[in-house]
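Every protein chain of the complex appears in place save one, which is left out.
So, subunit A:
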Amino acid sequence: MMVGSLISFPRDVTTENSVRTGLMSSAISVSNLHKTYDSGFEALKNINLDIHHGEIFALLGPNGAGKTTLISTICGIVNPTSGTILADGHDIQKEYRAARTKIGLVPQELTTDAFETVWNTVSFSRGLFGKSSNPAHIEKILKELSLWDKKDNKIITLSGGMKRRVMIAKALSHEPEILFLDEPTAGVDVELRRDMWNVVRALRESGVTIILTTHYIEEAEQMADRIGVINKGEIILVEEKSELMRSLGKKQLRLQLQEERKAVPEALAKYGLELTPTGCELIYSYDAHKDKTGIASLLKDLDKAGIGFNDIQTKQSSLEEIFVNLVRERK
């Protein structure tokens, strides 16, 4: 946010927090958040996290890491044990009305009314969030999500993917500034997934902040501006995606061999090469940011050993690999 906007717009001075954090107010600001469930299980351990305005933030982590717990706590569905959460500068407990008005949530579980029509349930959500009815807006959302021709259908008659879209439509019905998508593409076919990405991108274009969780790493890789990794209730990393890819990204050099081999030649042991199960391909992993990648000497040594190759290829490691490595390191 620009300093100018703070000066020219009189802001609600009673909201102490929004003034304190006003200058660089984050869309979501979580500090020292702990959550221990009644069962005694500590699901969130001292979470500190800031989500910037207008970004797409992907929260990654294995099953049971605490992603849903974190989102549910921010949205007011789970009581925090301790800690503070601000949504656009508003404390989610003391100023829950201001905070919640800004937030839309698409939960992980498919939970919708069964017997209501699509149109009614989406309109209901808008009213619930305190907005006066606006059929034109609902129509626009339903059309964007390809639900328009289903608007008079009862939800129980829709397929799972369509129900997911109904839940997104509900969350968008009240024009939220911050949108949480808890695994929006779980159990969704490729086409619908692409549609959703387009919707998410369009929302970001219009200034909506988006926080999503996903197990499809390529989704985060393609969509996110920043990535946070959570494991066992702790945020273990928050990084710009491009930065993360660069700093942690190992590159691979793949060599298509002329002849099949049974094992990596002794002479090349120091390179830590991997032979694919077919025996046709040698893989060399290196760090692209080191001064000496070792490629030149590897090629020389290959030549010396008399190993010929037809093709050569380099590949950036995917976020998935990075992520798996990160979680493994912590164990």
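Just a few scattered comments:
In the analysis below, a residue touches a chain if its C-beta (ideal position, glycine included) is under 8 Å from a C-beta of that chain, and two chains touch if they have at least 3 such contacts; residues count from 1.
In this section, contacts and distances are computed from a predicted model.
Within the choices "Iron-sulfur cluster assembly scaffold protein", "Transport permease protein", "FAD-binding molybdopterin dehydrogenase" or "Phenylalanine--tRNA ligase alpha subunit", the name that UniProt assigns to the complex's undisplayed chain is "Transport permease protein".
Checked against the full complex, the one of A:84, A:120 or A:222 touching the unshown chain is A:120.
Although one chain is not shown, part of subunit A still touches it, namely residues 37-38, 72, 75-79, 96-101, 103, 105, 107, 109, 111-116, 120, 123-132, 170.
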